[in-house]
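Selected chains from the complex are presented in situ; the others are not included.
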């Protein structure tokens, strides 16, 4: 027993569900529909948990021939066998409307792996009263995912309001000096609010997986 | 009641302990010894939790005139009234010996705020057997802080081994293309292991505060 | 009449006071004390307004042999013949204590050129109640200079609270991903609060001169 299945074009880590409470997640870019089909089939067969394909465009999604999957277009996510809900509440907060696709990925992945999500949209710091109005909603969360582009200041403001883990997701929203999300990334890393952590630009998926790890420690597989 | 104390040279956030379970932490660079003395005195008076001063060089530490503090030289940390231990285990893993000062800060801050720490040193991926030998130690942790410079690959390797939260701290160890830690930072942000989160370069403090937030959700103030 | 005085080592723009309401300001780095002495003497002789030397270290300041100057050590500024006050109120707000030297330069230059200043210190967004408490003070200003390092989020928050001009000064406070102020600079340039303007890193002087231009339009030389 090697802990992986060698499909030729891929070496599927079928041990990951035992190791980390979740099967390997399939990253779609650069994979053929037939390859995705094969990997998903293998993951469904070798484990019992949810199976996810991320960054999957609609055209390719239509060619993945595994029954039972549901596709979230904004999130570009396909899911088979979603996990039952666990008592871990994630609040997903966005700075602006343009950050929504990234937040949608975070929300959809959280949902697929059994975390409870609550979304708070459009609370950027240019109108602080909008943020202060959702203070209670933020305070009820077990973790907050902050999704913001441009200067990403929302992460610092939220980080100062709540005591729970804050995972900041910089987005590529903006132009010019926003540098495709690099500015928000750097800003979040140097936040004056202590204890924020940061994931890759536009990675709603990464933030949701960080929440999965938090839930593992906080509530296990309940 | 404003929630802060205005000392003239500083506006101390005395509400933070209630809000986030920990008083404001004092960042020493750019502050005069008398200012640090004043802020620490205020924080001790207005709250009941631990009071910390970070990035404090030994010379300045000697001029801070508040009794009862203890100074950790490698961590450049001064602490008053450390918190009692809580049942939350943080494993601090380093890639190489040169990463130790950053890891020492993470360990010392964790200790001061009541988290239990376990240190695993010198398990860089150039000798994977060293890392595999501590697999059990890693698996017992509620969170792992990975401290690594150069290419920072330890974060990805650890991220694939454990299910709990992994907070990656890039360090400025290395030269040339290491770009003072920027390379390790970028590498950790693009890790192939899902759900890692990252803090600023050389910020052992930031990683410990992220662990504080994790503990808040997982075990509260027990 | 050429509009400048050729001292050999410098070509002093003695026309600037007529053109812009303020004599040329002397940038000290790279100049010898004797050169500074000569230029200041020329500017005092050829005009009637205030004469300023910026970024002047204390050692060199002691060697500038022109009577009547006063030296501000934190601001590294030397001033002769300060302007009488004009009815233009500038509020200088800082995010943290470490940003003070840059704010001090802004304040001292504003004072020397006749603008009224009001300083609000240590109102970073990690404790929003500190900022909201000074909302009235900000609202009374004719212009606000925001001085902030790290992620520079204070600029966006202030930009959303006031209607007057906001000049943002990024500082080199911070480490690692703060990139010596470049991160704050980029963040302020991509602020979600509309109509902010930005000056060079650590340039309290630049912000004060921007305020000088604002006052020119708003109140002229009253």
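Per-chain numbering from 1; labels A, B and C assigned in written order.
Following the convention adopted for this analysis, contacts are C-beta pairs under 8 Å (C-beta built on N, C-alpha and C of every residue); 3 or more make two chains touch, one makes a residue touch a chain.
On a predicted model such as this, the values are computed, not experimentally measured, just so you know.
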| item | value |
| --- | --- |
| Homomeric assembly size (copies in this file), of which only 3 appear in place | 8 |
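Throughout what follows, only the chains that are shown with their structure count from here on.
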| item | value |
| --- | --- |
| Count of contact steps on the shortest path from subunit A to subunit C | 1 |
| Classification of the subunit B:subunit C interface as same or different, half of numbers criterion | different |
| Copies subunit A and subunit B - rotation angle from C-alpha fit, nearest 5 degrees | 180 |
| Chain closest to the middle, measuring from C-alpha centroids that were averaged per chain | B |
| Euclidean distance of C-alpha centroids - subunit A vs subunit C, Å | 44 |
| Computed distance of Cα centres, subunit B from subunit A, in Å | 25 |
| Inter-centroid spacing, subunit C versus subunit B (mean Cα positions, whole Å) | 36 |
| Contacts with 2+ other chains: residues of subunit B | 185, 200 |
| Complex interface listing, subunit A residues touching subunit B | 19-21, 25, 142-143, 160-167, 185, 189-190, 194-200, 205-206, 209-214, 216-218 |
| Subunit B to subunit C touching residues, read off their complex | 2-4, 8-11, 13, 15-16, 24, 27, 29-31, 35, 170, 172, 180-182, 185, 200-203 |
| Subunit C to subunit A touching residues, read off their complex | 95-96, 124-128, 132, 150-153, 156-157, 159-161, 174, 176-179, 182-184, 186-194 |
